[in-house]
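Note that one protein chain is taken out, while the other chains of the complex remain in position.
Right, subunit A next:
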Amino acid sequence: MFKKDLGASPKQKLKSSIQRSLRNSLLSTYPLLTPHIDEVLPKKLSLEQIKLPDRVNLYVIEGQPLFYQQDGAGYLVPHLRLVHRFPQAFPTIRIDRGAIRFVLSGATLMAPGLTSKGGRLPEPKERESEPVAEGVPNEGPDEEGRWSRELEKGEPVVVMAEGKEEACAVGLLVAGTKEVKEKGKGPVIEEAHFLGDGLWRLNVE
């Protein structure tokens, strides 16, 4: 999605009503962010918008990129720098080591990179630990890095990598994780934001 360097419009301050509605939609998409929302979107600072090509809006605070959205609708997707700050707040899958270099060159993420030994797809199970906040779904990864709920087609997901601590990509699933496991082939994420892409390199200060 952001394979090339991006031309960006000047920053534009958002009205507080729009900021509020973005905050709500961020929380409804990522309920696990609930305990950290005031740190992600400090009330005193104002959220700014940068228009990117292909009708993508990027939202930033104090020169920190937070998340983007295409066509002013659909899911808000976190910028990888936000994912690195709050990794526990976003559902994840994991690719094996061999798939890393393909993902980092902007290739479509394919099922075999996830179904192999080094990959991780969700495995639904009851969690023993408490939810992170009241009214928030109790989900998260197990010790092996398998998310505790199947993820639906169209949902945003963070891509971790075998042997690495930090996430390497984020994007919308073009196939549900259950289907990915059953079929074992085909594309899983087509237009990802990945480490080193145009969005990563964009200077928003």
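Some notes on this structure:
The rule is simple: contacts are C-beta pairs under 8 Å (C-beta built on N, C-alpha and C of every residue); 3 or more make two chains touch, one makes a residue touch a chain; residues count from 1.
Heads up, the rule we're going with is that contacts and distances are computed from a predicted model.
This complex has a chain not shown, and the name its UniProt record holds, of "Geranylgeranyl transferase type-2 subunit beta", "Translation machinery-associated protein 22", "General transcription factor IIH subunit 3" or "DNA primase", is "Translation machinery-associated protein 22".
Within the set A:7, A:53 or A:196, the residue that contacts the chain not displayed is A:196.
Screening A:5, A:39, A:142 or A:182 against the full complex identifies A:39 as the residue touching the chain left out. In the complete complex, the hidden chain is touched by one of A:98, A:137, A:154 or A:184, namely A:98.
Screening A:74, A:137 or A:163 for touch with the missing chain picks out A:163.
If you put the missing chain back, the residues of subunit A touching it would be 35-36, 38-39, 81, 84-87, 96-98, 100-101, 104, 118, 162-166, 168, 195-196, 200-201, 205.
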